[in-house]
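One chain of protein is taken out of this complex; the other chains stay put.
So, chain A:
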Amino acid sequence: MKGTYLGEFEEVVLLAVAIRAGDAYGAAVVNEIEQQMNRSVNLGAVHSALNRLQEKGLVRSEMGGISAERGGRRKRLYTVTNAGRRALEEVRELRSQMWEAIPKTAWS
């Protein structure tokens, strides 16, 4: 397994895959990110991130069933693996840990 360090964009993509659980393919992930973050992303960047995540073992892909909307062609669907879920949780924990550590006086 490659290094499990999660880049910022990778984290976002991973989260998007998790949100779209069961129906996460390239275009869906792009839509999700654009809606959530209100910024435009390139399809290439998303696929690149998905590819990296897959290499790190954080997502896995499989060809989905035939659907009418794509003219009978199949989509590649991504799902978050256990390792992916753990990675997300770690990031989140790390963040909250750091949030906890901020002294109250910092905001004044």
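Assume contacts are C-beta pairs under 8 Å (C-beta built on N, C-alpha and C of every residue); 3 or more make two chains touch, one makes a residue touch a chain; residues count from 1.
One rule holds in what follows: contacts and distances are computed from a predicted model.
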Undepicted complex member, UniProt protein name, chosen from "Cysteine desulfurase", "ABC transporter permease", "Sulfatase-modifying factor enzyme-like domain-containing protein" or "Acetyl-CoA C-acetyltransferase": "ABC transporter permease"
Which of A:Arg20, A:His47 or A:Arg60 contacts the chain that the document leaves out: A:His47
Contacts of chain A with the absent chain, listed as residue ranges: 25-27, 30-31, 40, 42-45, 47-48, 51, 70, 73-76
